[in-house]
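Removed from the display is one protein chain of the complex; every other protein chain stays in position.
For clarity, chains are labelled A, B and C in written order, and residue numbers in each chain start from 1.
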Amino acid sequence: MRLLHNYHYAAAMLLFCLGLHTVIVRRNIIKKLIGLNIMETSVFFFYISLGYLEGGIAPIRTGGADPARMVNPIPQALILTGIVVAVSVTALALSMVILLYRQYGTLDVDRLMREEEPEAGESGKEG
Amino acid sequence: MQESTFSAVPLVAVLLPWVSLLAILAFPKRAEKLRLWLCFLGSLATFGVVLSMLPGILDGNIYTIKLASVVENLEMRLTVDTLGYYFGLVLTFLWLLATVYSISYIDHKHNRFFAFMALCESFILGCAFSANMFTYFIFYEMMTFGSYPLIIHEETTMARRAGYKYLVYAIAAGTVLFFAIVAHYFWGNGQLGFGRYGVLSLEFASRAALLTVFFTYLAGFGVKAAIMPLHGWVPDAHPAAPSPASALLSGVILKAGAFGIIRVCFNVFGVDLMRELKVYPVVAVLACITIVVASVFALTQDNLKRRLAYSSIGQVSYIILGLAMLAHDGALGGVMHLAHHALMKGCLFLCAGVILVKTGKKNISEMAGIGYQLPITMICFSVCALAMMGTPPSVGFVTKWLLGSGSLEAGLPVYIVVLLASALLNAAYFLPIVYIAFFRWEGDEVEEHGERHHPKLVFGKEADHELVVPVVILAALVIIVGIWSNVPGFPYSLVSKVVNVIFP
Amino acid sequence: MGAWRHFPIFMITVPLLGAVLLPFLGYVREKWVPYASLLPLGTSALLGVLLIGRIPSGGYLSYHMGGWEPPFGIEIRLDYVGLFLMLVVCGITTLALVYSRRYIEKEVSGGRRTAYYVLYLLMSGAMLGFVATGDIFNLFVFMEILALSSYALVAITGNRNAVRAAFKYILMGAPSSIMVLLAIGFLYSVTGTLNMVDLAGRIAESGFTEVLIVSYILLVVGFGVKAALFPLHMWLPDAHSIAPSPISALLSGLLVEVCAFALVRITLSVFTMRASDLVMGTADAVGVAAAAAVLYGGIMAILQKDLKMMIAYSTVSHIGYIFLGLTAFTAEGLTGAMYHMLDHGLAKACLFLCAGNFIYLKGYRRIEDLKGAWGQMPWTCFAFALASLSVIGIPPTAGFISKWYLILGNVEGGKWLYAAVLLAGSILAAVYCLRVIYYMFFQAGKEGAWEEYWHDAPPAMLLPVWVLSLATLFFGVFSFLIIPSLLKAAAYLL
Partner (left out) sequence: MKKVAALLFISALAVLLLYVVASMPPMGDPDNPTATHVIPRYLERAEEETHTVNVVTGVILNYRGYDTMGEVTVIFCALAAVLAVLGRERRGVIHGFVDRSEVPASVIVKTMVRFMVPFIILFSVYTILHGETSPGGGFQGGAVIGGSMIIFTTIFGLYESSRRIPLKVRAPLEGAAVMGFFLVGSLGLVGGGNFLTYAWPRVAQGLHPSLVVWLTVLVEVGIGLGGAMVLTSILFAMIREEEEIAPAS
């Protein structure tokens, strides 16, 4: 059973779906962001698992470590970037949440989106 | 025919109308008369330049200039061959007269009207001088949009509605046409140019494919040429537009569609392929239906310009019918009718304009006795009306004669019946106008000094010279061209060269 | 090999560096920021222009970052098409930046103005990097810079509708980025490489068909959201209509295009060899979605009352055009798609900037308010009309040329239905564009809605508008400058 052998990947995929589900279904925008982060984390997990090597060691060349036994450093390097991106998006999204809460007084996405727009001509002028 | 020679003259001709535009842009607010006469000069210069090519064209020269080439087969090129030159000459001449006429006729928003007049002239001249379908389509579409402001110039509700209808028809037609050209390009092995005997052949494409191309072309151009199920915009647009614009619509813009069909039949498909595909009966039937039905519709109209518009629908189909005969005389008659009809219908619409300006009357039933108020105009009107019926000696007669001869040549005398029916119907809707204008003045009796009498024949109450002179010129030409058609530059001298090549 | 070899990397990094340095200027002389921000973009544009002719239409320029040869290091791989798009990006961003100064002064409050220019430069640089890169992970990185800066730029006015639209955009954009990341992970897991050329070779040999298909689907969905392909377009109309107009111009005119381009590249140069059995099924679905987009976008645009909303829906429709050109899988179709990116970019940017002029001067957003606009703002109105003609595809504008090739490409690919859809799309475009033009030119405005005398936008706002609208005309008439090379390059890509 390849699926059972690849249980890391399977777990990552399930986590991914869980995250997506949270993003889609939850109405609280903070929870949506949490879902987003779950999705991101699942992908990080997936990447790191990709680099795994049976009985591998850290890819640091000290004391004559055998390169053939080292785990793959590329996914680690990539996912560092991924994490930074995730943090950045989360920071931006959170700051928007702060602003939205100040302006609408709610975190419920349905109420947010249903909120009547002010007169169309006005919207460009504020700020 | 000789090889084509490079010449910048076609480009100059196409660009000259822009002089008018520049004049308008230069003094948008000041020096109104000067500005308008500059527009006239631009139009005159265009006509002059086109005329200057006449000797060369009669010698069989072909002038060509490449504007741009997208890829090898897809280029924008202006080429003046005899057929294109013929159309170009007709349109610049009519445009010249319409411009003169407009100077006095248009009473508001001169700038917009003259600017778009000039633009349209440039674009249609581009159509006439196009070397291939690609170029033709480009100018054709620009012309479509350029003529919109002319139609809605009055800005009445009726004009807006007519303009809207025009746009709907034109855009749909443009789309179909676009498709036709892509299909042509695809199945024609990338040959979009106008060949002397056609460029498409069954070698590269199946019968069904070529039929598709043909009928999409027909539908695309048919809207402008007002072939019957596609004519809907014409009767609305003509009455709504100012008279000089109606004259141009009828005399030139409808002809751009017809000219497109001529190009498709002669230079894209070629006569042999048309015979092989057996499409001509369909076209002929459509044309016949249009001729008869449009004339019947014309009978029922009371609005003069609307009646003239229906008349135009029928008359343009003469051209199509002539082509569909696939016979020497038929083609000759059809193509010559392009000019003939432009002269006649141009004159008629300008007359209608004079009537509108002087008396404010639009409907025929109100026009009793108008022949006495506007004698010169109405005499010209009558001349053209008679010509429309095919009375000799006039251009209308030449057309009818040639078409009749062509139908005999094609072995289908049934066309003669159609032509005769059309002539009768023409008589039925034109003669009443003449009759009302000159012989029925009950409605307009005035009471003076205790007795009733009719307005006297008073000369000198005619409209401005700018209005009358074009009318008179056109009416005179209706006769002159009808009698001496072989004078260099007149239709026969040009068209016969083309047709003699195609039908040796 | 001369110094020009290094130009692409500087085209990308100079705007990014400029963005980093701009705040310093912001502290010292805030007034100079709008002018100074032109410098990096101008430099990029100049370098791009200098590159013209260096890249043969069948070849490419490969630049090895850090000197590491491709599968090991990151490669900038710039072919003719890529350079073409980079130039479009440079041109439009520069023009919209010129436009920005006056508009932003009015729309964005003081403290945020410097941030606006910083983000603007980041976005421009990211687009350039995004187009040029030859490494699929690097593509992701630049996509994220692009996405982040565009989220923030949509919200920059800080009013509640804007923030809400931006948040909606994030809620769709961020999961789509993650999908792309996941897809890259899948690709990496079965090929062990991230370089696009290397990937193409490895994919051709790889046996893991299921993984490849799913990663392709994920990529299509991921980039489809960013490019606003039909069922995934929900964020677009709000974001594009509420953002400040120069930003709308960039979003509509460039961002969706470069994302579509990324998908084009992934389809054609990553999944190349096995296009027939791997990609076709998905590509067919994309074709259907694109056809639906053309019609849906067009119809929705007709129904809109808000001018910018209408233009935004028109973008949805035109993205469909681009994808239909791609899914034809013919050189002509691809050429049409590429050329459409150019002319749609120019025309849409122009339309949005024109809409911005109306908002700037009169605060009018609704189409009805534009009745009689011609009397006061003739220059804006004329530019709008010209750009609309390109959107419709009337000759001789560039829109006509691209439509020509799109339809020809679909006809050659035997996709007659799509050709018909494209034609229908242009009819729809005619309806929604001509309505606005009709209002502007041929209807009388309400009493007091417009000044009696000409009072058009300031020159700095008219100049970009006119340059853009004349460019649509220019590239229509002089399409021969580009089309043959594009055709060759497209044939090479296929």
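The rule we apply is simple: a residue touches a chain if its C-beta (ideal position, glycine included) is under 8 Å from a C-beta of that chain, and two chains touch if they have at least 3 such contacts.
All values derive from a computational prediction rather than experimental measurement.
Colleague: Could you list, sorted by label, every displayed chain in contact with the chain left out?
Modeller: A, C
Colleague: Touch as defined at the start, partner being the missing chain; which of C:Val131, C:Ala152, C:Ala260 or C:Ala489 qualifies?
Modeller: C:Ala152
Colleague: Based on the whole complex, identify which of A:Leu20, A:Leu33 or A:Val109 touches the chain you can't see.
Modeller: A:Leu20
Colleague: Going by the touch rule given at the top, which residues of chain A touch the chain that is not shown?
Modeller: So the residues of chain A touching the missing chain come out as 1-3, 5-6, 8-10, 13-14, 16-17, 20-21, 24-25, 49-54, 56, 58-62, 67-68, 70, 72-78, 80-81, 83-85, 87-89, 91-92, 94-96, 98-99.
Colleague: Provide the residue numbers of chain C that touch the chain removed from this figure.
Modeller: Answer for chain C: residues 6, 9, 13, 16-17, 19-21, 23-24, 27, 63-68, 71-74, 111-112, 115-116, 118-119, 122, 125-126, 129, 135, 137-138, 141-142, 144-145, 148-149, 151-153, 155-156, 158, 163, 166, 186, 188-193, 202, 206, 208, 210-211, 214 touch the chain left out.
Convention: only the chains that are shown with their structure count from here on.
Colleague: Among all the other chains, which ones are in touch with both chain B and chain C?
Modeller: Touching chain B and chain C alike: no chains returned.
Colleague: Between chain B and chain C, what is the separation of their C-alpha centroids in Å?
Modeller: Chain centroid spacing, chain B to chain C, equals 44 Å.
Colleague: Averaging over Cα atoms per chain, report the distance between chain A and chain C in Å.
Modeller: 26
Colleague: Mind checking the centre-to-centre distance between chain A and chain B? Centres are C-alpha means, answer in whole Å.
Modeller: Chain A and chain B have C-alpha centres separated by 68 Å.
Colleague: Spell out, as numbers or ranges, the residues of chain C touching 2 or more other chains.
Modeller: Chain C, residues with two or more chain partners: not present.
Colleague: Give the residues of chain B that touch two or more other chains, as numbers and ranges in rising order.
Modeller: Not one residue in chain B touches at least two other chains.
Colleague: Considering only the defined contacts, which chain C positions touch chain B in the complex?
Modeller: Answer in residue numbers: 389, 394-396, 400-401, 403-404, 407-408, 411-412, 419-420, 423-424, 426-427, 430, 434, 441-442, 477-480, 483-484, 487.
Colleague: Can you tell me which positions in chain C touch chain A when the two form their complex?
Modeller: 107-109, 137, 141, 144, 147-148, 151-152, 155, 157-164, 166-168, 170-171, 174-175, 177-178, 181-182, 185, 188-189, 194, 242, 244, 305-306, 359, 363-366, 369
Colleague: Considering only the defined contacts, which chain B positions touch chain C in the complex?
Modeller: 67-71, 74-76, 137-139, 141-142, 145, 149, 152, 155, 160, 163, 167, 171-172, 174-176, 178-179, 182-183, 185-186
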